[in-house]
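Every protein chain except one is present and positioned as in the full complex.
Right after this comes subunit A.
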Amino acid sequence: MASIWSLQFHSLHFRHRVSSNAKELLLHHSLSQRLNWIPLTPNRRFLLRAINDSVSPDKDQRPQNDVVDSAKHTLVLDSKHPLATFQESITSFPPVVFLMTRCSRNNFTMGLCIAIAIMVVAVRAYVARKSRQSRPGSVADLVRRGQLRSDRRGISRPLKYEDPFNNPLVKVGKSNSTVEMCGKLYRLAPVTLTEEQQAIHQKRRSRAYQWKRPTIFLKEGDSIPPDVDPDTIRWIPANHPFATTASDIDEDLAQNNVYQKHGVPFRIQAEHEALQRKLEALQNEEKLNNLFIDSRNAKDFQRPFKLNARSDELDEEGPINNPTIDNKPPKPERASSSIESNLSSEEMQKP
């Protein structure tokens, strides 16, 4: 008695006719091997075993085989992983197996190509990153110019373009009606505006826009001067940010300032002169003060005569220490007399 196995899979090639027990065992073994390889659940294995057990050699083979086949087909298709199916099909195919064992050099070549491709991609990414970092016109230039306070970014070099006639990117087509510039293709389309159309537009605008240049600017409360075209008058609101009085700037002076070509500018000159006058005034005051001090110092140089002077000083200091008013006038009188003498000497010295 022989149990007949009939396994029909589109991707498998089995000997489906068995007549001896040995063959049956062989098929079973190979099938179990495959089943072990396939991640089957225990229930499915039990079901498969049940299917195997249910085949009785005594019954008619074909219908049973058909049932078994369909059951197993659905079972295996449900249980098998698609990748596993694919791999199984490859490995079971005799020519493929033969080729794989024979052409191992192809594998090496394929691997090498893949490695080169990965390297090229990596190098390109690196170069792109580099170019992005060194591209001019980035925020780094704002940092360089002092507009942004950040030292995180680098500084790029400005490009130079000297020859305006050398534009290799401009290519004219053979028919002279197409132009290729910077990788894009353009067609020349003629301009359709005629002079008549231009004149029509000018007339339209002259009718639509009536405007006269304002020459008089008045503030609130100002009276309108007589014989003045009202279209040339503009009223300045009091809160206008640029509303300053005309008298702040002398027009003639401003015009002279604009036309000045040499020398010191007017305001600088005026400030300089004012500063000079102030310095001179200060110097004069200092001189006066110095003269006042010198008269006192002059007494110190009169020490050889101090025997007489000392007695005078003692007399003066005595009454000075005593706060009386009477002794004070002689001092200023002396000082004033000395100043007067000095002044007279200075006047004599001045040309």
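The rule is simple: a contact is a pair of C-beta atoms (placed from the backbone, for glycine too) under 8 Å apart; a residue touches a chain by one contact, two chains touch by 3 or more; residues count from 1.
In this section, contacts and distances are computed from a predicted model.
Going by its UniProt record, the hidden chain of the complex is named "Septum site-determining protein minD homolog, chloroplastic" among "GPI-anchor transamidase component GPAA1", "Centromere protein O", "Septum site-determining protein minD homolog, chloroplastic" or "NADH-ubiquinone oxidoreductase". Here one chain is not drawn; of A:114, A:127 or A:185, the residue touching it is A:185. Across A:128, A:228, A:270 or A:288, the single residue that touches the chain missing here is A:270.
Only one of A:109, A:197 or A:276 touches the absent chain when the whole complex is considered: A:197. Interface residues of subunit A with the unshown chain, by the touch rule above, are 135-139, 141-142, 145-146, 156, 158-162, 164-172, 175-179, 181-182, 184-193, 197-198, 200-202, 205-206, 208-217, 234, 236, 240-246, 248-249, 251, 253-255, 257-263, 265-270.
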